[in-house]
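For this depiction, one protein chain was excluded, whereas all remaining protein chains were kept in their positions.
== subunit A ==
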Amino acid sequence: MATPNIPLWEVFIRSRNGLAHKHVGSLHATDATLALQAARDIYTRRGEGLSIWVVPSNAITASDPSEKGMMFEPAESKIYRHPTFYDVPDEVGHM
């Protein structure tokens, strides 16, 4: 079951109208067309999707886990950025 020299793709599925595409996993395929078909066969078998994106994994630039202190810790102390200081009228419902 080795898959040598076959490019890796990241798969994003949109499950219904109005929602964003969400990353669901990855797969191997030789080109974009077959990647889309494989994504359909692997990730939408149980009716999960209305739309599929496939993106070459090497097109993704990722943050470096060793820099997570610099990248993410500064945000943790800024509680005033959370909109929790307002009274939301009941009629608004879920925001």
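Methods note: a residue touches a chain if its C-beta (ideal position, glycine included) is under 8 Å from a C-beta of that chain, and two chains touch if they have at least 3 such contacts; residues count from 1.
By our rule, contacts and distances are computed from a predicted model.
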The complex lacks one chain in this depiction; which UniProt name from "Fe-S cluster assembly ATP-binding protein", "Phenylacetic acid degradation protein", "Toxic anion resistance protein" or "Leucine/isoleucine/valine transporter permease subunit" does that chain carry? "Phenylacetic acid degradation protein"
Interface residues of subunit A (partner: the chain not displayed): 1, 3, 6, 27-30, 33-34, 37-38, 40-42, 45
